[in-house]
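All protein chains of the complex are present and in place, except for one that has been dropped.
So, subunit A:
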Amino acid sequence: MIGNDIVDLQLAKIQSNWKREKWLQKLFTERELQCISSSAYPEIEVWVLWSRKEAAYKAHQRRFGFKSKFNPKSFENQNDAVNINGFRYQTSTHQTQKYVYSIAKIIGTEPFSEVFEQEISVRAQFADKMLQRLGDSSLISFRKDKNGVPILCINNVPSEISFSFTHHGKYNAYTVIF
């Protein structure tokens, strides 16, 4: 299972004031707060840790199919993994001056991922990629499960393929385990 999350750094600056009183304390554990305060670039560290938590949340929800909840402190960054109730997701982050992009995955899986630096339909890009792999005669479509998680359908049959989309500001990305 897999999850991803992208943060447009320019938009994040407009949307969120991470220095707002109690803001960090609502989102991060003590251990994470220490990482932020000891970082040379605390603002970037905030978004790295946050995107990893978000990515892990998505992977966890895809794995266990629970109803959405807002419990960011239940997910804790521990080195290059996020831990939730004893379940670990390996995290990796690609960071540029424009965005922070994190993927969380179950240990032992090898995801494929693409980032798009423009406003395009990431869903269409992903569908194209799947067609390349499956053959052009396949019919690709998407559904959502009861929790709002997208499911890839091949010839109208729901597949088990694990994937995740993310969008923020100017940036889009998908990741998939083929």
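Throughout what follows, a contact is a pair of C-beta atoms (placed from the backbone, for glycine too) under 8 Å apart; a residue touches a chain by one contact, two chains touch by 3 or more; residues count from 1.
The definition used in the following text is that contacts and distances are computed from a predicted model.
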| item | value |
| --- | --- |
| Protein name (UniProt record) of the chain left out of view, among "Acyl carrier protein", "histidine kinase", "Cobalt ABC transporter ATP-binding protein" or "Exonuclease SbcC" | "Acyl carrier protein" |
| Selected from A:Ser16, A:Ser39 or A:Gln125 as touching the chain missing from the view | A:Ser16 |
| Contacting the left-out chain in the complete assembly, out of A:Lys26, A:His94 or A:Arg133 | A:Lys26 |
| Touch residues of subunit A, complete complex, unshown partner | 12, 15-16, 20-23, 26-27, 50, 54, 68-74, 148, 168 |
